[in-house]
Structure formats: C-alpha cells, structure tokens
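Moving on to chain A:
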Amino acid sequence: MTNEELINKISSILPESTFDESGEFLEVNIPSSDLLTLLNELRINKSLDFDYLFCLTCVDWKEYLVMVYHLLSKELKHTIVIKATILDSMNPEIETICNIWRTAEFHEREVYDLFGVKFINHPDLRRLFLEESWIGYPLRKNYTDENMIEL
Partner candidate 1 sequence: MNTIFLYSLAGLATLIHNWLGKFISSELGLHILELAIIGLSLIVFLVLLCFFLGYMERRVAAFMEIRLGPNRVGPQGTLQIVADTVKLLFKEGLTPNSSDKFLFNLAPFIMVIASMMAIAPIAFAKDFQIYDINIGVLYVSAISSISVLGILMAGWSSNNKYSLLGAMRSGAQIVSYELSVGLSLISIVILSGSLSLGDIVLSQQNGWWLFKGHIPILISFVIFIIASTAEINRAPFDLAEADQELTGGFNTEYSGMKFAMFLLSEYINLFIVSAIAATLFLGGWMPFHIGGGPSSFNHIMDLIPSSIWFLGKTFTIIFIIMWFRWTFPRLRVDQLLNLEWKYLLPISMVNIIIVTLIAIMGWHF
Partner candidate 2 sequence: MRGLIEENIITEDGEFILNIGPQHPSTHGVLHLKVWLDGETIKKIEPHIGYIHRSIEKMSERLSYRNFIFATSRMDYLAAHINNEACALTIEKALQIEATPRAKFVRTILSELTRLASHQLWWGCTGLDLGAVTPFFYAFREREAIMAIMEETCGARLTQNFMVPGGIMTDIHPNFQQRTKDILEQIKGKYKEYDDIMSGNVIFENRTKGVGYLSKEDAISFGVTGPTARASGVSCDIRKWNPYSAYDQVEFDEILSNGGDCYARYQVRMKEMRQSVSIIEQLIDNIPEGDFQEKTKMVIKLPKGEYYQRVETPRGELGVYLVSDGSANPYRIKYRSPNFSNLSVLPAIAKGYKIGDLVAIMATIDLVIPDIDR
C-alpha cells in the first residue's frame, strides 16, 4: 500500500491524526489517548495488516515525551511510524500494546525503566535493567547523578 492510501485509511480511522512524509517512512502523529484505537485497527484490519513491531521507543523532548512505534507488514511490505505524544512529562502514562504485539512487553519494560513511562494494563511492569531501588530514569534529559562527569 502506498503512503497516499495509508494516509486516507488512517484519516478515516482517526481524523485528528497528522502526517509527516519528509522522512524515510510515513509518520503519523496522534495524541496518546487514541493510541490503542489506532494500533488495534492497524493490526486487525486485513488491508493494513501491520503484524511486525520492529522498534518501540521513547524520545524525551523536555516539555513532553513522544512514544515512537515502528510498524511493518510482512505480507504487504509497507512501513509506518506512529508517534504518540504524552503531554504530561512529570507523570507520563500510556496504554500498553503488549496484547497486540507480544514483543512490546519487553520493550515497554525497557521504556518504563529508562524513561519512567507507566504502561496502563501492562502485565509485569517492573524495572528491566536497573534495580528496583534505583531513583530516577536515566534516559530522561533532566536526569542527574552525582557520579556523572561532564566531558
């Protein structure tokens, strides 16, 4: 499916989404509250059929956080990037997608560990790399550590 068709399709599912075609893949910006609606449809709808989540991460833009989902369809060979903006950077929360793509379970734990994003309904939301008693979320831009040395 071409980008044009994808845009039409997604607009019909979620009218408030905005699109960016400047990068390598088609990027779709959505508010975090609509994430589950869109991603469920992307997975279930046979004409979209995004069965492979190949990257899940978060970017800290200081005032807000952006969850980035890279999706690919093995059958139809099209790629899409979903960006969900979380406005509350002090207490970020978003729905989990680990019952749509099971790989998300591990990746979301990583994001929780390093960014502090809480995934609602995640079955096993614990720190992944760091110990439970660790204070702060290292990949956040405002993270400080007394042992950190400025190069």
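The set was built so that all candidates are chains of the complex that A comes from, given by their letters.
Rule of thumb we're sticking to: a residue touches a chain if its C-beta (ideal position, glycine included) is under 8 Å from a C-beta of that chain, and two chains touch if they have at least 3 such contacts; residues count from 1.
Fair warning: this is a prediction, and the values are worked out from it, not measured in the lab.
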{"item": "In-complex contact of chain A, chosen from 1 or 2", "value": "2"}
{"item": "Complex contacts: residues of chain A adjacent to candidate 2", "value": "22-25, 27, 51-55, 57, 59-60, 68, 70, 74, 77, 101-103, 105-107, 110, 114, 128-131, 138-139, 151"}
